[in-house]
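Shown here: the complex without one of its protein chains, the others still in place.
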């Protein structure tokens, strides 16, 4: 057991830190959250800077330990989040890399890495949330095209995306998991309607995407027809892997700021609050260790994140919600003011036990696939 | 909404309080917990005193409001618990009263009320716990007898009981709930072996009962053959009704003692502990109100405890465990000493989320039978 | 003891429920959440006509002459439909501020360092000369779209000075509103669990969801017993208990309801978030610790229990027994 950087990691960390020190001051001002074209441009620009500096591939195929160093250092330096590049770098890209043809890799991967194209995700549907395999968006083969009709939901960045990784049902007669196909859909194809979806935080982070006889070239299919479920699982394992590790660093920073605010407004005098902050500090320290442990395990097993991601996500989701509930305790009445720090974050933290697999689904995964408990009737 | 005693309740309360003041000092010393014959004699003696004073029927067929007054006043006065009379007064007795023949009522009910006979319960089996309908103890009809073979578990007072209310399977071919019969088994019948069961508290509160071709007269059957499940449900609704209401009074007393101990040993200086005690105080105040609410509802609906007993038990079981965990916080290292007050109670409190229907089963009942949620596959 | 609603109380509750369902159903709630906060004056007057504000005012003063239990039932219904507006302040002002009883005046009150519905109110009570009506109050961007809030700049620091003792009736009525919110959360969760299908069955068939719903109900029922009990006794420890358990039932209930709703609950369209935000916005939700203390003090220190009369409505000293006894009317 060793927590010290390897030679590779140490070198990477030093170079990255130095580069961040120079690069971050040159960034343009952050766009407002509602300015979608601005956000797209900002996020792509940041990815381009990373690419030019030799870091464009980090989320992609760097060793897990190096990637953890990247997450830690960028978060500590206050660098931009992956943002609009999330699906391209963490979902669609790795899927294409693993399952695509040579031609597909050549077409789709470089623009993702160079910060030129944005991808969005067309998986969930109104009737297929936790039960993703219940998806009903249909695709019929028509010559060298698929014709797609249906609707998708929870699609981030749909308004500004160039591509959508789309799951469709190509064989409605087959068992649920065996009639699904993975397609790359150009978002400027006729027949696509994007309707922004307002969240409880008041913003429009997601969209619904309606597809009305949308024609997708058959060579945009990744993997075999009706083999999309297996292709998808490759992608999801990335989402549940180390995707949240960087946020633990951010949570520890928030915790320090909360302690400062409590000292400032007098609530620090309440020993129960201090204890709650201390408990959270232990929680995030341990979660960071767990991230390191899981990353080392992934490294040892060839770089594929395992089921341990579900364990991490279950605990982290709870801890993040506790953190922002504690922030509300620190703020008192000010916790009702959306213009105060942490208040909006408290609202978005509510999604952590729901998005990317609810905590209930994660407990099923842990119970059945790690502990070997039966599925039950 | 009225929390004041009715005229009947007020009169009952005054008479009872006066009688308790006179009667309790005349009680013999309490036997040691391990002295089963002594406990039997003590508990029966107390029931006889109640009977002679006109209170023998209270658990039985008094209006629920009067019964609640009885539980409150006896607990406040430190009177004995129902003890070895529990099954007779609260399970078997009410069942015989509701479902027995005239002859059966005449044979079994007066000795229960007069404190002459002890009953125990033969429901659960090693393979039939939460799933009571899985019971496999078999009974064959042989002339005017049933011949019973099998084993029962969690049988309190089996060593000193005169009768056992016994569930047996008379039709193994029928659907699970339709082949069960309710029998009254004399505990001195040949073929019965009682093996005391040591609990995690180190005592032997329960026993296993092994039945080897035990002959039970057919006229000891209550209800029809194979109708025992329905007969049983009558009994269980009593168990989940107000059975725990008196304990709420006791818990509030314990809470006051904990506060005193905390002041004495200095832990009262910890505001988090004070807050925890205050939170528990609110909890038990509210539980008492809930008991009053449920009792009033039962009164309005003709005296049968409803499903609200499951709501009460779920919350009370948790509150009781919290109470004794808090007691351990108050005691510090002394919480490891079985000779200190509350330490043994902490151990027995562990059974509250398990016995008389686990909390998981109770949540099923609340979800399905109160909220109307589907059974699920 | 007959700790159940009387026939009159049931009729009163049903009457309030009927009026509210007609005037402020889910459609009106969603519409209200989609526009800048503004009070529906016509609805306010309709509430006045129905006796909502004058409920506890003696008949001799033109009121309905009912007591705390009836007020609790009415405010529970208001909480259940998330009825917006400074209902409690206006109710407490009935008979003292002209027009409050009839719903012609909207009365709000300063609560610690904040005021709700300041710009819509005709009268602002309290504030101790901190210039509420003047230029001092600052609008904040309220987390609840249906509870506009202003902050008072000269609010005392959190830990300074002795605690202000809130009006116990206001605390109890807030508990009643929270109980209503908790009930709504439970109803929404159960309805969703019954109808939403995943993996080929209603999600309420899965124990993970079913048991969340069961615990929602348990918290509601325990809080209900505590709130109704406090309405009958008007005992300060009972009121503190009621508020504590009703707050928990509302906040945790809304959270659990959101979990049952899954992604749908995260949308603005679903009303779940409004239930949660309203529960957060109840006055002094962070003051739970203080309330725990008062639960304890009032019940364990006999000298505090003697102070129970402090809990009855200030206008009517010794009014508790009157409140308990006066159940002969319906709104």
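General remarks:
For reference, chains read A, B and C in written order, and residue numbers begin at 1 within each chain.
By our rule, a residue touches a chain if its C-beta (ideal position, glycine included) is under 8 Å from a C-beta of that chain, and two chains touch if they have at least 3 such contacts.
Note that the structure is predicted; figures quoted are calculated from it, not measured.
For the chain excluded from display, the touched partners among the shown chains of the whole complex are A, B, C.
Checked against the hidden chain, the listed residues B:47, B:156, B:281 or B:351 yield one contact partner: B:351.
Note on the undisplayed chain: of the listed residues A:30, A:141 or A:275, the one touching it is A:275.
Along chain A, the points of touch with the absent chain fall at residues 1-6, 9, 65, 68, 256, 259, 274-275, 277-279, 281-283, 285-287, 289-290, 292-293, 295-297, 299-300, 308, 311, 314-315, 360, 362-364, 366-368, 370-377.
Contact residues of chain B toward the unshown chain are 124, 127-131, 134, 153-154, 197-200, 202, 265-267, 269-270, 272, 328-329, 332-339, 343, 347, 350-351, 353-355, 358-360, 363-364.
Not every partner is drawn; the one left out touches chain C at residues 206-208, 211.
Throughout what follows, only the chains that are shown with their structure count from here on.
For this pair, chain B with chain C, the centres built from the Cα atoms lie 38 Å apart.
Chain A and chain B have CA centres that are 53 Å apart. For chain A, residues touching at least two other chains, in rising order: 270, 272.
Looking at chain C, one finds that residues 206, 209, 289 touch two or more other chains.
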